[in-house]
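Below you'll find the structure, written out as structure tokens, and then a few comments.
What you see is the complex with one protein chain gone and the rest in place.
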Amino acid sequence: MEKKVSRIGVLTSGGDSPGMNAAIRAVVRTGLYYGLEVYGIMRGYQGLMENDIKKMESRSVANIIQRGGTILKTARCKAFHTEEGRKQAYDVLKSHGIDGLVIIGGDGSFQGAVKFSREFDIPCIGLAGTIDKDIYGTDFTIGFDTAVNTAVEAIDKIRDTADAHDRLFIVEVMGRDAGYIALHSGIATGAENILVPEQKTNIQDVIASLQEKERRKKLVNIIVVAEGDEFGGANKVAEAIKQHVPGVEARVCILGHIQRGGAPSCLDRLIASRMGYHAVESLIEGRHNVFVGIQNNRMNYVPLENVGKRKGTISSEWMKIVKILAS
Amino acid sequence: MEKKVSRIGVLTSGGDSPGMNAAIRAVVRTGLYYGLEVYGIMRGYQGLMENDIKKMESRSVANIIQRGGTILKTARCKAFHTEEGRKQAYDVLKSHGIDGLVIIGGDGSFQGAVKFSREFDIPCIGLAGTIDKDIYGTDFTIGFDTAVNTAVEAIDKIRDTADAHDRLFIVEVMGRDAGYIALHSGIATGAENILVPEQKTNIQDVIASLQEKERRKKLVNIIVVAEGDEFGGANKVAEAIKQHVPGVEARVCILGHIQRGGAPSCLDRLIASRMGYHAVESLIEGRHNVFVGIQNNRMNYVPLENVGKRKGTISSEWMKIVKILAS
Amino acid sequence: MEKKVSRIGVLTSGGDSPGMNAAIRAVVRTGLYYGLEVYGIMRGYQGLMENDIKKMESRSVANIIQRGGTILKTARCKAFHTEEGRKQAYDVLKSHGIDGLVIIGGDGSFQGAVKFSREFDIPCIGLAGTIDKDIYGTDFTIGFDTAVNTAVEAIDKIRDTADAHDRLFIVEVMGRDAGYIALHSGIATGAENILVPEQKTNIQDVIASLQEKERRKKLVNIIVVAEGDEFGGANKVAEAIKQHVPGVEARVCILGHIQRGGAPSCLDRLIASRMGYHAVESLIEGRHNVFVGIQNNRMNYVPLENVGKRKGTISSEWMKIVKILAS
Partner (left out) sequence: MEKKVSRIGVLTSGGDSPGMNAAIRAVVRTGLYYGLEVYGIMRGYQGLMENDIKKMESRSVANIIQRGGTILKTARCKAFHTEEGRKQAYDVLKSHGIDGLVIIGGDGSFQGAVKFSREFDIPCIGLAGTIDKDIYGTDFTIGFDTAVNTAVEAIDKIRDTADAHDRLFIVEVMGRDAGYIALHSGIATGAENILVPEQKTNIQDVIASLQEKERRKKLVNIIVVAEGDEFGGANKVAEAIKQHVPGVEARVCILGHIQRGGAPSCLDRLIASRMGYHAVESLIEGRHNVFVGIQNNRMNYVPLENVGKRKGTISSEWMKIVKILAS
């Protein structure tokens, strides 16, 4: 039988994402509700190794559910990838009597947790905090819905100018390995073309489509490109277009870091609250070293070692709908 | 075998909801893509009976995906509930050669369509356009996500003042028969209590909870009430509280119609686009007189006559999470 | 010659307004820059009397410029209107060695400060923190620009529904004695009529104008009413209209407290920063017991005892523009 947890730690790791604070709040308050002590670990594994830790009360997480970023701050930490680093982290946890850990972050953060939980007797729970929605085992990741709405609002603004000037805009959104932000924001803003890492970009098709639109005098066009598209991002696409469709006036916009911040959307606050609650329940009920996701509206528990980036597939149905609706 | 459709009409009916324009756009462009003629019917069944109809081109729906409201306008129409009314509507459709109909609206709008499709040989497809998310057979309704985010943004603002003044605010959100807007916006804003039509409101519990918080000096509180709560809405709740917890300073806010308008969220544009596309596919493939919903990320086709308001159930898990997180 | 100040206190009083935090930040950091100690007084005069005071550092005001509400909280305080109350407040200030006071609030808050500064040797500086823009001696008050933009965004949403349903909406905005929120938000949203306390409402004119519009089939109309309009607010106006223009479908929306909160606009952050800076400069330079306003882009210093609500005048030019543009 699993031993019972009594003091848990919570940290955020990797790139920040909107809704992380809602998850922290849920972990803290659920922990306190069940009589646990809860410790906030600052700056991810870095702060853990440096013993940058503080006890959390209910008030510590008051009025944060609506805030972007993370009150626990986050960092990338190379030292935790070494055995010495993890041993140091373990000693810090032991010194506090912390016997359970909730890690809110992306798939890189979980790899460290897998090793740590194998080496030491401190159970870890993973929650998907990433705007990229590229984690296996969950329909939602904390931050995706906010990021994609931020992208949509930005592209709506760009469309005003595209429309006023009869111009083509090539907009680059976040997504190194996953095209979900590009796909969703592209559909939602009526983009003519959406270029994602999951599909080989055929630049000849893009050019042919623009030439056809030029003939039809449809001059206002938006192409959304994921930053990780193998063709090379918005600037590369723009170059190719300028070369082959000289009549088209093209502008590039790289949305960048505005996609990470801001008040989380209702959906991100909900899933973060629900996941945070179930993370603590999992620790208490002995469901250890799992990733807590949501699939088909049910909680889904995946052994942490099986969690990884989601295989990239964009449904062909969506690509057909994009083509038809942007006509 | 079903006869083939060649000219289809689309209308919006009942209360407007953000995303209706995205659905109209999808119906029009998918129809044109498949070689159909598409007609926009103004002001729902009212405009249908009055022959207020115009042919739609691809450009007719340009630059509307991001707009709230409905370019086809909407109305409630009593005459269509009579046999004469529906006969008149049929004659109008026949005069245009329209042989298929897409109705975007709430459950009341579908009841008319059921009768109409029984009496006449014009197949009807229903799409859920309502902010209330109370339609059987679909996880999403067009407009809910936008409405609930609008409510969340409004309550976030109210919390600033609640916090500055150490006050209790009682916020009434939309939802005559369904408490989903109240539930989601309440969780997302950290409301202390959420009162919904699906559950009997025990005002003694609400009062006891406030008294307990008063003792703990937790003076900033928000209660979210669905307009259809059987206890009687925000004003009634405020009265009861003032009577029994005189030390509490309570304010009432009724969010009202701001919840219907505004640019649709990314999610609402996506589901509206997808549903609109499948509505036309359904007409073409002979899947007639059905409601097109989405369940577990798959299209769900329900015979129109089976569609109705969703039985109100709020999961007990959520109510437990609300209680724990607002502590 | 005025004696030099060395320890100053800052408080917010009356209704909260967006931008108060930016003003607090400016007072604190300017004070520290000039070598003063700065104390934050909680909950206005109430917290002053109760000795609810804390020393502020530069970090105390980090990351608040973008927050609505006030980190110092605010309250209305009857006891400060008595001599005993003010004596008690003075004793508290003396015990901290505080020898200068910045009061951010509305005209009611300044009346207390006038008496206090006459009775005791602690100079007071007033800054206009109110969404109503009704203070004499300044073109701007902290919070007005944000509040009016919140109202505009809300009415834009309502217009979506008004337009979809061909309806009349009567929207009530804040403003007990001043119609500026109504005037500005009404013009900016193309309202047909704007009813303000500064002008006698001729309901017959409103009705006649609607009847004329009904004849022209201009059915989508918005009337913006200040809560302090002597005719009696939106509900009263709606009643009168329903009685005399029965063909018109009218809906009432009372925007309420959402107008107080939210992230301050750029302008409100700017004027709050500038005023806060000059409040401290005034204390240091011996410009005591003044209200610090901005007029024609220059700082304007008014003896506190002369400050009061601004005489209500709405320019006739604007009323003419409203009439012409809403046609």
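Order as written gives the chain letters A, B and C; numbering starts at 1 within each chain.
We take it that a residue touches a chain if its C-beta (ideal position, glycine included) is under 8 Å from a C-beta of that chain, and two chains touch if they have at least 3 such contacts.
Predicted model only: the values in this text are computed from it and were never measured.
**Student:** Let's see if you follow the contact definition: name the visible chains touching the chain that is missing.
**Tutor:** Hidden chain, whole complex, touched shown chains: A, C.
**Student:** Which listed residue (A:25, A:67 or A:184) would be found touching the missing chain in the intact complex?
**Tutor:** Hidden-chain contact among the options goes to A:67.
**Student:** Looking at the full complex, which residue from C:58, C:82, C:202 or C:306 touches the chain that isn't shown here?
**Tutor:** Residue touching the chain left out of view: C:58.
**Student:** Tell me which of C:86, C:159 or C:310 is the one touching the absent chain.
**Tutor:** Selected residue, touching the omitted chain: C:159.
**Student:** Which one touches the absent chain: C:132, C:145, C:198 or C:227?
**Tutor:** Considering all chains, including the one not shown, the answer is C:145.
**Student:** Quickly run down the residues of chain A that touch the omitted chain.
**Tutor:** Touching the chain left out of view, chain A contributes residues 12, 15-16, 18, 20, 43, 67-70, 73-75, 150, 154, 156-161, 163-166, 169, 251, 253-258, 260-262.
**Student:** By the contact definition given up top, give the residues of chain C that touch the hidden chain.
**Tutor:** 22, 25-26, 29-30, 32-33, 58, 63, 65-66, 139, 145, 148-149, 151-153, 156, 159, 163, 184-185, 187-190, 263, 265-267, 269-270, 273-274, 277, 296-297, 321, 324-325, 327
Basically, only the chains that are shown with their structure count from here on.
**Student:** Between chain A and chain B, what's the gap in Å when you average each chain's C-alpha atoms?
**Tutor:** 29
**Student:** Per the centroid of Cα atoms for each chain, what is the distance between chain A and chain C, given in Å?
**Tutor:** Taking the average C-alpha coordinate of chain A and of chain C, the gap between them is 39 Å.
**Student:** CA centre of chain B versus CA centre of chain C: separation in Å?
**Tutor:** 36
**Student:** Provide the list of chain C residues touching at least two other chains, using ranges where the numbers run on.
**Tutor:** Within chain C, no residue contacts more than one other chain.
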